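Missing here is one protein chain; the remaining ones are kept as they sit in the complex.
Chain naming follows the written order as A and B, and within any one chain the residues start at number 1.
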Amino acid sequence: MSAESDIQDKLKEVFGEKISELKTIRERRVFVRIPLPLVKEVISYLKQNLGMTHITTITAIDVGEEIEVLYHFLCRGVALSLRTSVPKANPVIDTITPIIPGAILYEREIQDLLGLKVKGHPDPRRLVLPEGWPEGVYPLRKEYKVKVEES
Amino acid sequence: MSVSIPIGPQHPALKEPTHLMVTLDGERVVDIDMRLGYNHRGIEKGAESRNYIQNIYLTERICGICNVAHTSTFCQGVEELLGLEVPKRGLFIRTLLCELNRIHSHLLWLGVAGHEVGFDTLFMYSWRDREIVMDLIELISGNRVNIGINAIGGVRRDISDDMRPQILQGIGQLEDRSQYYLEVASTEVTFVRRTQGVGKLPKEKAIELCAVGPYARASGVEYDLRKDDPFAAYPYLDFKVITSDRCDVLGTAIVRVLEIMESCKMCRQIIEGLPPGEIKVKAPRKVPPGEVVSKTEAPRGELIHYIRSNGSDRPERLKVRTPTLADIPSVLYSLRGGYIADIPIVFAAIDPCMACMDRVLLLDIDNRKTESMMTWEELREYGMRWYANRKG
Partner (left out) sequence: MTRIGSMFPEIWRHLFRKRATVLYPFERLNVPKGLRGKPVFDEKKCSLKCKGACAIDCPAKAIVMEKIDEKASRPVFLLDRCAFCGQCAESCPFGSITLSEEFELAQYDRKSLISKQW
């Protein structure tokens, strides 16, 4: 049994109806959508039972009314991507650094560039934007337009 | 009593701007903190307003040293979204340039490491040998840096038969030279004393803090995407993954020199086994909606591009995570407890590429009213006022 189908079956068995859009796109790529309150529980389950050791990155995309957050993990050689959505009006998620300490800089990056508030982060400073950058302006959101100077 | 001193952003020991705030007790480092973002250029936002063909060249300019890895990852991702199958000859040429780029990057690192410990002779000789690789890259692709060999659907230039003798001769010279550097790195007492036992990172900490690349492989973590998640022509090649259990900076040096030798073997296999055929398939300009996770092994470690498309000829979102960012928590852990004089070499052990790491700079004309953005004229006036106030 391949690693992808093993991971898919175990996730379906433990979490059942709460997860959705579980698909294997090709070998070593699995995507799944989980609701926001279940994020920490699923990640702890992956670490303890499915041999997940490594987080590759955390991506955040502005899709209009919501911000979609993707966690990319490495789980027994498979690149597993967990997807969840937060409403743009109240973008708060919990930190996963107690479970995976390596995610510390990725959470600072999405907090800085997209305005997601990460609750409980041990070091919530800016990562890339300069100090005098105005509060409330998030460059990677769609409403932030870049003006091009023609010379 | 502890003293805090800032190192950077402008500092002779650092090759690229970054700010380290070091808290010292005598000569020992008690705590260290890092600020990034000095090379932030706006690439993720800029990619949303350019079409896919222009984006190949934009991603190439994320980093000058690992540019083939960035374009290969991007083109691979878009090819997967389009459902294209690249012909085998194109994959082999792409892999040949990835490996030549890796040799070039590791030789550059060897020179920089020699320079950081004060061994300038090694710096000069390894950069002279790097010219062999640069000449080969210029022969194959037309440019020494910013190679531009990848296109969506394959590669742009072919390798003709009269290039083969020169490539094989260059690879032979590189194998001899890297054997020599392996001896120098492990027997020259001035180099060994400054790198042995310095910047220790135990294996469990490397796994916990998610380190990648030769830095993690020097601590015994066997994670190499060329074997674990093969891409391009790697399934057809025969090579070993080099690890070391030394867990210090000398381990990273030895891992990198041995990787140069493995890369030379791979280049030889590619040239001798190059299949005939086409190098490229035609790619449509508009990409159907979808998303893709594309991962490759850059010279510094695991590189990931996440692309989401929306049916037009521009991407909806491009997310890039470069390997240097993944190594930062580990290097900050290994610097604590060491001496201040070891900071440059331990920091150089991850082969930092700040240009890769920061990636986003905002060109905006609207927000010039804030204090953070000043024109050159405003900055001059600010400086003159500051000095006038200080005197008066």
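FYI, contacts are C-beta pairs under 8 Å (C-beta built on N, C-alpha and C of every residue); 3 or more make two chains touch, one makes a residue touch a chain.
Since the model is a prediction, treat every value here as computed from it, not as a measurement.
Enquirer: Among the chains present in the display, which ones are touched by the chain that isn't there?
Expert: Hidden chain contacts in the full assembly come out as B.
Enquirer: Which of these touches the unseen chain: B:Y125, B:Y236 or B:Y339?
Expert: The missing chain is touched by B:Y125.
Enquirer: Identify the residue among B:D31, B:E48, B:E80 or B:E188 that touches the chain left out of the display.
Expert: Per the contact definition at the top, the residue touching the missing chain is B:E188.
Enquirer: Looking at the full complex, which residue from B:H19, B:R41, B:K88 or B:R156 touches the chain that isn't shown here?
Expert: B:R156
Enquirer: To test your reading of the contact rule: which positions on chain B touch the chain that is missing from view?
Expert: 50-51, 53-58, 121-122, 125, 128, 131, 135, 138-139, 142-143, 146, 148, 151, 156-157, 180, 183-184, 186-190, 192-193
Convention: only the chains that are shown with their structure count from here on.
Enquirer: Which residues, counting only chain B, touch chain A once they are in their complex?
Expert: Interface residues on chain B, with respect to chain A: 36-37, 40, 42, 44-46, 49, 80, 207-210, 223, 228-229, 291-293, 295, 302, 304, 306, 308, 316-317, 319, 321, 325-326, 328-329, 358, 360, 362-367, 370-372.
Enquirer: Would you tell me which residues of chain A are touching chain B in their complex?
Expert: Contacts found on chain A: 25-26, 28-29, 31, 53-57, 59, 61, 70, 72, 77, 79, 81, 100-106, 113, 126-134, 137, 139-140, 144, 146-149.
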